[in-house]
Every structure is written in C-alpha cells, then in structure tokens.
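Note that this complex is displayed minus one protein chain, with the remaining chains in position.
Then we have chain A:
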Amino acid sequence: MAQPMDNVVDQVAQLNAARSLVLGDAAFYPQIVNGILPIVGASTRLELRRWGANFLAETFASPMLAVAQKEQLAPNVLQTIREILELPETDTTVLQSLVQTSASLYPLVFRHVVNNPQDGKSWETMSAIKQDILRRMDSFPCPVKLCCSKFIQRVVQVQTPGLISDPRRPDQNETSLAVVPRNHALLSIPNLEAESSGLLDRLLGVFQEETSDALLVNATLNCLAPLIRTRQSVANKIINAVLEFYPAKHVRPPFTPTIRVSVKSMERTARALLINILKKNPNHPLAGRMQMYIERLMQSRLEATDDASRKRGLPNEPTDGLDNAKRARLNALPPPMLKIPPMAPGPASFDRLFTLTEDTGLSSFDVKQLPIDLVLKIVVPLLSQVNDSTLSQAVDAVRTRYQTITKEQNLQRQQQQKTASQDEDDDYEPEYQPMDVASVVSEEASAVAAEVADLQPELVSLGPFVLPQPPPLSEEEAGEIGRSAVARVFGMLNAAETSPAPAKSQSQQKLGFARLAGSTFDRDAWSVLLARLATRAPAGLENDQQTKGDVRKQTTIAESIRETLYRFILEDFRGRLNIAIIWLNEEWYNDRIRMKSAANQRDDSEEDSEPTVALNYDTWATRLLDGFLAYLDSRDIKVLVRFLSEVPEITIPITQRVASLAKDPERVNLCVQSLMYLIMFRPPAREMCLNTVEDVYQTCKFTLPVNIHLCHVSNMRRKDEESRPAAGKVLTKWRPQSTVLETAANAAPEPSEAKPVTSEP
C-alpha cells in the first residue's frame, strides 16, 4: 500500500519539477506536454490524472506559449482528453480542468481546421469532445457545469462572425466564423451558425430559470462581456436577455443570509456588465434601457435596505467610520410582491373591481351564504394577520383599477357627447321650421335620456355620480337663502375690517381711476359687492312686484341688504363712512341707469303704462343722514364734510337735515361750516346751500327758540345769538345782496362780532 503511494508522490514531485521548468522557459512546453501525456492518461491514478488535466489547462491557457505551438500540440492532447472523458471520468477536479482545456483548445482547433481542411480527424475529435461536454453538462457537478458554460461561450464566440480587421492578412484576424471560407470541406457555415445560435440560447437560458443559481448566473454574466464587445450580430440579443433578467424577481421568503448574498451578487454583477458595455460604447442604442436597468437595480437595493433596517436596525453611531450607506446595502431583497392579475373582462362591477384572485372557485363564492357570526369569526383573526405591505399593495391595485375604469368611462362619455353634438350639427337645417323645434328638442331630450339609460348600469356599478335636480325653491326659501348669503358677505366685511391694511389703501390710491371695483378683496371690495348686490341685481324686479299689486309687504332681498347695510354703517358711522359713500354712489348710479332705461321704454312702447322708478338714493341718503346726524358732535366736522362732499348728489332734503343741526347751539358751527364747504367746493349745490344758510340765519332769529330742547333752554338763546353771525358772515361773502341779511342787519348787532370761521378746529 505504502509503496505505490510513495511511487505516486515521487511521480508528482517529478511532474512538478517539469512544470517549474516550463514555467521558467516556455520553450520546453512541446517536449514536456508530449512527455507527460502517457503518464497522466486515461488509465492512470486519480492524482496523476488530476495533475495532468490541471497542467493541460494551464498549458493551453498560458499566454507564454505561442498559438502556433499550441496548435501543433493540440491533436495529441485532444485524443487524451477524449479518452479520459469517455472513461467516463467522474472526478470533479479532472473534469473541470478538462473542460477548461477544451474551451481553450476549441478556437485553436477551429483555426487549425480552417487552414487545414484535410485534417478531418482533429475536427472529428474536437466535435466528439464538444458533444460529450454538451450532452453531459446538465448532469455534471456544479463546478464543472460552470466551466461548461464558459466552454459554450467560447464555442459561440468562435462560431459567430467577427470583425475582419484586415482581409489581406488572414493570420492577424481573430478566430471566428468570418475566417471560414464558403467552400470549406469540413465546416459548413450555416450549420455552425445555427449551432452557435442554439448554444447562445442555452447559455442565456440561465436568466429565465425560475430559481436563479447565483453561481451560474454570475459566471455567465462575467463571460458575456467579450461576446458583446466582439460579436456585433448577437450583442443586442445578449443585452436584451440581461435586461429582462431581474435577480430578485423569483426570490421568496425566508430571506436567508445566503439568499441575500446571492441576490446581491447577481445584481452587482449584472450592473458591472452593463457598466462595462456602457463604458466601451456610451452611445450604444440600448444605453437608455441599460441606464434604467441599472437604476432599477439600485432601487431594489434601496428597498432591501429598508427591509434590513426593519429587521436589524442600523448601528447608530458609525464608530468605525464606515459609510452607513454602504453598510445598509448588505441585505438586498425587496418585500414580497403580491401578484395582481388584470381585472376580469366584461363590464366593470364592484365585484370584478375587488377580485384580486384568479381562482374562479374563490371569486364565484358567495359570502352571503355564510352566517354573519361565522364570517366575523373568520374575518377578525384574519385581519390581525394581514401583512401591511400586502394590504397596501392590494389597495393600490384596486385604486389603480378604479382610476383606469373611471378614466375610460369619462373618455367614453366625452366621445358619446362629441358624437351626439356632431349629430346635432349634421341635423341642422338652415330653413327655419318652427314646427320642428319642439320635435327636435324632444328628440334631443329622448336621445340624452337614452344615453343616460345606456350609462345607467355603469352608473350603478361605478362612474361619476350625478346629483339629481334639486326641487324648486319657494320664494320664501329663496329669500331666506339669499339673506343668509348676504349675511355671509357681511361676515366677510367684518373679517376684512379687522385686518389693518395700510399697504392696501396705498395701493388703492396708486390705482386711482384704473382700479376695478371688487378686485382687491379688501373691505372696500366686499362693500362694493354688497352695494351692487342690493342695487343692480334685483333692478327692475321690484317694479314687477309692485305692478302685480303684491299687497303683502314683502321685503325683497335688495331691501333687506339695504337695511342691513344701513344698520351696519350706523353701528360705526365714523369708521364706515367710506362704505356709506360707496353704497350711495352705487344707489345714485343705479337710479340714473334705471331712469334712463325707463325713459327709453316709455319712448319705445308709447303706451299708457308709465314705468315708474322707485328712487332709492334720496330715501337712503336722507335715512343715513338722519341716522347719524343725531350722534354727530361739534368736532365731527370732518366726518360730515366728507360725507357731504363725496355723496354723488346734494338734495334739498339733505341740506334741510344739515340745517337742522343749527337747532343745537353746540353744532351751529358744524352746520354752517359744512354748508360753507359745499358752497365753496360744490358749485352745483351752491344755490341750494345758500338758501339753506339763509334759512338758518332766519330760523336762528325767529323760530329757533320754539324748537330747542327743553333741557338746553337756558343757554340756547345765548348760543343762538352767537351762531347767527357765523351764518351771516357766510352770507355776506357769498350772497351780499340777500334780503335776509339786510333785514337782519337792521335788527341784529354788528356781524363782525362773529368768531372767525377758520378758527374752528
């Protein structure tokens, strides 16, 4: 037992010495290879076969040994390999080395046969080895299988046309199908090409397997780069196969660390291959898809990061300084994907929408058959077990389905409407036929009704919900709703008032005449809106009511708005004077417009019925004035002057109201000064005002004592006397010819005693 063992040890030692020799000087290779072949042949001991196969693999892979010499050595070696393979050899290591050797030999032999068509034996041996390897590949142990896929890659590379770099120097060309002459005795180009195409499919088949073997996938990915680079005719096919490959697709939980390592390695290797291709050719036609694929792979790694962080949690402090992002990539697996089948065909229904299973038995099962308490018993524990991500996936799926359906239905409806409208256009006839109108309308109506009827089943199941026509409102209800709307607008007015807006007022001033009413959404805008609601909107309607003789005193919306506005302004007339002015301007304008239209109407109709216009301006201007005059005190001159100067029209009732101020001795100056302002700056109202001043002058003298308040009797008279000169002074300036003045001058003391008007604050 020991003796043959020693013998083997000796032999291996000798062989190793021989190997050292050729490693030192490649010139010895032919000699050594031919010398060792008998020693390591088919019938020798395993140790020797292993050594021999290994040595042969090394020899034919060695870049130091010239191709010509390898070609010379090939025939003898081929025979030995064939014999060992047919033994049949079972040792993994030997098989591995032999397949490696065959892969290295294949291009050599192929080229040799191309150049020597008469050497049928070499080709026959090589083909036999190839057939043997290909036939047994699937039953080989894994390491050998890996080498077999590399062998296939070599065969494909050889039997696919490559680039002819220089047709004049065939020696320089790479070994490929392109160097085979058309009329070669042994090599038939179509056969070889067909074979290589089949082998390429077999090689790429690894990407379509249900469960990816990381070793085989990585080995394949890593050997594809030279094929893609040098074999244009199959490059795109290969790239497409890689792009279809998604490492984590078929991975099912549990995600053991081994599976994580495998998936990550496949992802990174696929990425490395595509980056290699892109680097070589950035303008590759598939560059965009490759880029997307790489990004997708990165994303899947990110998802896996989340997964990992949920499971283990990242170390909080990077004490070792390692990049957290790198660390997180460790476990690369996406969450389980729920398989969502497309929605069942046929008209959409809720039933179909929510059916996520393809099992017909399950989907046709009627849950209503089960008693409710049993259902509860089943559902409650089930709900607690539902996986979050699965649930959200399912919900998302239903949502997308629903959105697609609604979109489709909307589109359909639009198209139907479009076609309907087109029909209308087609039916349009230029001759006017009054009789047809009704029928056309009814036809249309029936068409629409039919349409709606068509849509009805869909509406029941899905689709946009159309609100039914509301019942007609009674007048009271309408009024009520209108009032509440108005109340809301007043609410806005109050809200806008509270926010101080100096900037806004500035901008308004800047806008000047260019401004548009109600465009700024401040308080003024809202008041304009209200004023117009009250004046314009119902204009002309009230008349009708009046002519109908509506006995019942009905407050119209307009009246109620006016009433509310009136009260609103009086609540704080100093602050809201602005609103009052806006409102009165609107009223006045509205009155003009209506008078004008009434005049036109009268001209047009020339009938007995005289359209009357209820003038609101006068009413409300005097009401407002009445409202706040009582509260004016002697220092409110600015308020009163502003009001009087900015209202659109001064009427006699207004001046009378102002004149009534003079009844109160405290406010005589207020009265006189405001009137004087009007006289000075409002020429149209000048006469009217002067008359009023005359009145004041006179009443002061004659009637005032009668009208004064009792409580003020004692000092009234005295004040009265003081106020008179003020009015007199105005009169002397503006109406020196006044008769009142003359008569007064006779009875009264010197007017010069009067206080100077301008001294008032």
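We adopt the following convention: a contact is a pair of C-beta atoms (placed from the backbone, for glycine too) under 8 Å apart; a residue touches a chain by one contact, two chains touch by 3 or more; residues count from 1.
Simple rule for what comes next: contacts and distances are computed from a predicted model.
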{"item": "Protein name as given in UniProt for the chain not displayed, \"DNA repair protein RAD51 homolog 2 isoform X1\", \"RNA polymerase II subunit A C-terminal domain phosphatase SSU72\", \"Translation initiation factor eIF2B subunit delta\" or \"Trafficking protein particle complex subunit\"", "value": "\"RNA polymerase II subunit A C-terminal domain phosphatase SSU72\""}
{"item": "Among A:Ile275, A:Val395, A:Ala478 or A:Ala630, residue touching the chain not depicted", "value": "A:Ile275"}
{"item": "Contact with the hidden chain (one of A:Ala42, A:Ala225 or A:Ile340)", "value": "A:Ala225"}
{"item": "Candidates A:Pro257, A:Pro342 or A:Pro683 - the one touching the absent chain", "value": "A:Pro257"}
{"item": "Residue of A:Leu146, A:Ala397 or A:Leu644 touching the missing chain in the full complex", "value": "A:Leu146"}
{"item": "Candidates A:Ala53, A:Ala103, A:Leu640 or A:Cys689 - the one touching the absent chain", "value": "A:Ala103"}
{"item": "Those residues of chain A which, in the complete complex, touch the missing chain", "value": "8-9, 12-13, 15-17, 19-20, 23-24, 46-47, 57-58, 61-64, 90-93, 100, 103-104, 141-143, 146-147, 150-151, 153-154, 214-215, 218-219, 221-223, 225-226, 256-258, 260-262, 264-265, 268-269, 272-273, 275-276, 279, 315, 320-322, 326-327, 329-330"}
